[in-house]
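The complex appears here minus one protein chain, its other protein chains still in place.
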Amino acid sequence: MPKIGVYVCHCGENIAGAVNIEEVMNYAKTLPDVVLVKNYLFMCSDPGQDIIKQDIKEGKVDRVVVAACTPRTHEPIFRDALESAGLNRYFLEMANIRDQDSWAHWHDKSGATEKAKRLIRSAVAKVTFAEPLEDRYGDMEKSVMVIGGGVAGMFAALDLANMGLKVYLVERQPSIGGMMIKLDKTFPTMDCSACILTPKMVEVAQHPNIELINYAEVDAVKGYVGNFEITVKKKARYIDWDKCTGCGVCTQICPARVPNEYNYNMDQRRAAYIEFPQAVPKKAVIDRPNCLYFKSMEKTGKPACQICEKGIPPKGIQGCPADAIKFDDKDEYINLKVGSVIITTGYKVMDKSHFKEYSPHSKDVVTAMEFERILSATGPTEGELKRPSDGTKPKTIAMISCVGSRDERYHSYCSKVCCMYMLKHARILKEKYPDIKLYLFFIDVRTAGKDFEEFYVYTRELGVKVIRGGRVSSVDVKPNGKLRVRGFDVDLCSPVELEADMVVLATAIEPATGTEELGRLFAATCGREGFLREVHTKLYPVETASKGVFLAGCVQGPKDIPESIAQSRAAASAAAALVIPGKIKFEAIIAEVDREKCSSCGVCVPLCPYGAIKLQEYKGKEKAYIEPALCAGCGVCASACPSMAITFHGFTTEQILAQIDALAEA
Amino acid sequence: MEEGGVNVIDLTQADESFVKELEALGADELRECIQCGKCGATCPMALAGLEFFIKRIVHAANLGLRDILLEDSSVWGCQSCNRCVEICPMDIKPYEVIQAIRRAAMKVESCPANTYEGLRNLYRFGHAVYPKGYEERRKKVGLPDKPPTVISNDEMRKKFQEILRNTILEEIAPFPLD
Partner (left out) sequence: MKKIGFFLGCNIPFNRPDIEYSARYLLNELGYEIVELEGASCCPAFGTMPSLDLVGWAAASAWNLTIAEEKGVDIITGCGSCYGSLNEARYHMEKHPEIKEQVNKILAKVDKEYKGTTKVWNFINFLYEDVGLDTLKAKIKNNLNGIKCAVQTGCHNLWPSRAYPTNEDNTFFPTRLREICESIGGVAPHYSTITDCCGMGALRSTASEKSLALFKKKLDVIKQEIDPDIAVTGCSSCLLQFDAGQALLIEQKKLDYKIPALHIAQLAAIAMGADPEKATAMASIPLNGVITKIKGGN
């Protein structure tokens, strides 16, 4: 006969405020096999736990029910308490009389008390049939893959590498650097983005523990935490990177001109190109769809151009001096084993075409990211402020916030960084061109952050005009090419309008292309808006739904550089804490197949969301086998098995039925 | 404005049930307005200088300022242009708020007199706009005196009236429906 102890927690007033503790305790005493019932203000506190430990040590109880809050956060604590008192940690059951009871029925005290009784009755019924279970350990691969080489990915990689771990940094583009390298100056400190990031990019490339895999994407994932087997596809570069010295000859002689996506198509690059001047690694690639060699080979079977390789001899122009051009290059697939993964694939910005009320057909209406490139010394105008339509210097610029953000038709969230970068743009311009007229249209000015409000006030002092409550209604092109901007000024309590030479739209930050697909490869889920989701906003902010897979930076949601770096270093530390011990603990709450009972029907195999089940030969027949390390303890298979061959430890059929009976009892 | 100062609006005197009433009358997304101001600068009511225009109206409605809104005639100046519906980032369909307020006002007969004229014409003649002397104008361009609408077809006109009698007009119309 088990000896069950029931411990009722007040959770301060959280439970006691709605549940009559004494009544519940008296009731619990009447339940079968319950030998003692106690209560305490905070069961999870040290003295609270001590009460339980004492009773176990004195041999009074050998099964424990804690009627308190959620097992999601508190079960591990009480399990540890049981274990330290010498009892198997799985002889514990929690009755959640707070989240599921007192909080939900705060205004119905007698109802809440009745419900607490039932919940406790059900927990007691379940713990009666508890079996002792053991946690198990597996080996851990001591390496980490970081996917996405923006500022978040780079810092995570550096921290891990400095701890002595092997790091694979996979980046989709030819160069690392991400969005930050495209920025001109950065708020709040106004450092030049390239100046502070380039040294870090070089450090990443030169670190002996970091293997940089550029122009590559994750293709397939097998395995599980501790032992991920990842196939990475390295896209054909058509240039041998072992030979390429980054001299840039090919990028100047190639005759095929293409819009330059790095500068948002505001200028052109060649088919043979280096992504941008400070690229790391500084290597060229050939963009196959636009290369004349490939185009002509596909059409006629004869090469129309090989200039990058051979030069133009009659004109005395030489081709690649390093003999690096490699038209027969192929995509390459490599397999890597890592213990953990950090996803830092960042964001993209919306383009202007969606916003028809803002005259997107005008060249002088640009997105803020395009504007960053216009301001940047490496941008299409080499940092000179010019109107895209005619190259003249704008005298009046209007900037519009929340374009596509806080907008039910696109993204209901706030993109968080736009208010600040609009002020930053204003400040850069005003410091350089004091006479320029700037009108910033905000819905609200959101400057929550260290030194941000000071930044705002300083920008206002520079003479920048701020219009609030003023989501712009329309931008119209006048026959003289100027733009009429119309908005509402809540402070003037009036509609306002102005004539601008340029309009800058702070378009929304959205998840990078392919975020959801990448997440799916790792069984990491995305939220409604398509950003990767953390397990718990407060308690587990860098872990994904998939064990051993972490996230950081804008892939989780819009944020600025300081936050991206803070989160990336947190993710690095979480990944290191997992990988460094070299062992991985697997919870005992998993499913197991009784192969004698298994009828080989195989229904469970496709049902498992974690791919943990496969058919394996057993006594000459294919029987289901569940890989313990992969099983996440969801229980789907156990409920589906028609032969009742799957035991779900911790939630056996016997336990569940006893619980249901107890709940259904009048 | 009262003499000697502004007319301070006492927010605690507002009528919360007004919001619910408007929601039931078709403005079901009213509360989602974040007062971004986007509808405020191209709404013809705002540009024409009416005391209340869409942004202000939505805000006042959300505060429950029933009396202020029903006493003011601004909502009747809405052009039904739907520009606000087209651009509202919260997609609350602001014009539906105007309609809801008009519907609430109609129920308590708090609307400009000319509103009734249109309704009366609609019921009597089947045409809300029914100006005198049109026969002359039509003759001038060689068209028959009466257009081939309900106005020249008594049987159809009666049927149309029957339809209207089966709508809320029956309850609300401050003129006899016979």
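All chains are identified by letter, namely A and B, in their written order; residue positions are counted from 1 within each chain.
Heads up, the rule we're going with is that a contact is a pair of C-beta atoms (placed from the backbone, for glycine too) under 8 Å apart; a residue touches a chain by one contact, two chains touch by 3 or more.
Nothing here was measured: the structure is a model prediction, and the numbers come from that model.
Participant: What are the shown chains that the left-out chain touches?
Facilitator: A, B
Participant: Going by the contact rule already stated, which one of A:Ser359, A:Ser376 or A:Gln659 would touch the omitted chain in the full complex?
Facilitator: Per the contact definition at the top, the residue touching the missing chain is A:Ser359.
Participant: Sort through A:Met266, A:Val477, A:Val605 or A:Val636 and give me the one touching the missing partner chain.
Facilitator: Reading the full complex, the residue touching the unseen chain is A:Val477.
Participant: List every residue of subunit A that touches the chain not included in the displayed model.
Facilitator: Missing-chain contacts on subunit A: residues 356-357, 359-361, 474, 476-479, 484.
Participant: Just checking the interface: what residues of subunit B touch the absent partner chain?
Facilitator: Those residues of subunit B that touch the unshown chain are 26, 42, 44-45, 47-50, 73-74, 76-83, 85-86, 93, 95, 99, 102-103, 106, 112, 114-115, 118-119, 122, 126-131, 134, 137-138, 140-143, 147-150, 153, 155-157, 159-160, 162-164, 166-169, 172.
The criterion applied here is as follows: only the chains that are shown with their structure count from here on.
Participant: List the centre-to-centre spacing of subunit A and subunit B in whole Å, with centres computed as mean CA coordinates.
Facilitator: From the centre of subunit A to the centre of subunit B is 48 Å.
Participant: Going by the contact rule set out above, which residues of subunit B touch subunit A in the complex?
Facilitator: Interface residues on the subunit B side: 32, 34-42, 46-47, 55, 86-87, 89-91.
Participant: Spell out the part of subunit A that touches subunit B in their complex, as residue ranges.
Facilitator: Residues 357, 402, 406-409, 443, 469-474, 486-488, 490, 495-497.
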